[in-house]
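The complex is shown incomplete by one protein chain, all other protein chains being positioned as in the whole.
Entry: subunit A
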């Protein structure tokens, strides 16, 4: 009984995901109000009809709804992101309110990774999420639905997705060898090849199931954030789901996970661009005929329709992903990259992230978007303020640059022509001597400019327009795959086993009697360590088989949820005596040399704030920034430790264990990962 719905303010369904049970439930609800024998309308229309009163009431209320619960424990969580209202429902008690909120934020994150800055324009995003063409819509929605299912499966079963930190395989020697191989052999070879079509490999990493074996970033690459890395792992898992679960799960478990089977339906094609990497900031001009006086929106829809018709799923076609990069002059979100997922063996994948030749356009678009956003805010604040007085000065600068930018784009492109028209009109209003100048009337034009810029971005990075898609040549990809396979051939089986039993409680039992489980997370690097919690029927772990292990697993999952709740309200230490167990949670800060820093009052957040985690709206990054305010010039690190002990162990001993774990857990594996 689960549902996730994205709707526009006018109750148009932009996306929906429901499990079978909920779908049946909704159809029954609707069917009851229908006449006998009448055929049910499309499911999305039923959803739209039934949820419309909630959606409309949502926009009517000044202080809007965040959640409902009913007597039979159905939970509804609502959140509006820009112009899209997300509604998540649970009716089977498997998810709590914070799980639903997290799911919505993760969904939003995945949409951002897939559509980039197009998400900044409500109009464009609506069209992107709900393509006019039914078949295309079904394909896109299916893809997003699979992503949600993959994510949910990982969140429920994988500790690294539980705490939203990357788990690495603990094998320093092999790890180092692989990093070296990636650096010296693979990436070097790829980046010096002529077949790379102007692309440049920035990051390369090897995944064994969801765990990271090796990660290499080229020298001129920006740091890949943990949030993005986790999102990429979800995408890779979605493409090549590990059947590790299928191997040893009971039949009914298999059924529940089969939803996230392999698929490669929707593939945003790479952008049109010249093969020449030298002209990377000048996108190629296509020879498409220009239809003047056509509503650009309609034209866009037709464009994407066209794009999908001509793009048959091709395994060597990369996925366009939009990731955050930080350059010297600041942080640039949602910059276009190509992602190549090369399966080495089932469960082991090589992932390459490349910079595409035209990515400089994205930088410019983002800067202009920011400028117009600032201008709009200033105009809103009123003309009297000093900020408004300064804005024309800044705008002169923007004007020059944007003039050049528009000129470079050229008028032959429909989207560029549209931009040029709007830009000209904007200039007439803003800069003309007798024109209205910078006042509130300019606000709608700021909006129009932003929409046009998003349109350019969409044109450049989301629509495939050439018959020869931009990518590393298939031969090059195959070569990379083969190289890596050769390198890891002898390790393959070891890695697959190791990924299931990365570290085990056995090695800790002697030193920590009474310790049942622990998770330690380094929030600054986004990595975690935890003994494997294998709960399958066949394998016996230290926790025993089946029910006991499952019980402990549910306790661990519950503990993480509980401690997040307390952390949200500002409590960084929690100990709980619950049933036969004693749980501890600690969050603390250290400087680079390992000196423990004083704790500070952590901000208290409202109930509907973004979920505590890393994957969406990185809480820990903000926390570190908040803490660092008082520690200027010092690198602050943040750690978390969760432990589960038997309740009979005296508290002093438990605390002693925690202290020992906290101080020595990171010692044996200090080799750099990221």
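Note that a residue touches a chain if its C-beta (ideal position, glycine included) is under 8 Å from a C-beta of that chain, and two chains touch if they have at least 3 such contacts; residues count from 1.
The rule is simple: contacts and distances are computed from a predicted model.
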item	value
Chain excluded from display, named as in UniProt, from "DNA polymerase delta small subunit", "HPS4 biosis of lysosomal organelles complex 3 subunit 2", "Ubiquitin carboxyl-terminal hydrolase" or "Alkylglycerone-phosphate synthase"	"HPS4 biosis of lysosomal organelles complex 3 subunit 2"
Selected residue (touches chain absent from view) among A:10, A:132 or A:656	A:656
Absent chain, residues of subunit A that touch it	26, 29, 50-51, 53-54, 57-58, 60-61, 63-72, 74, 76, 91, 558, 562, 565-566, 569-579, 584, 586-589, 596-609, 622-623, 626, 641, 651-652, 655-656, 658-659, 661-662
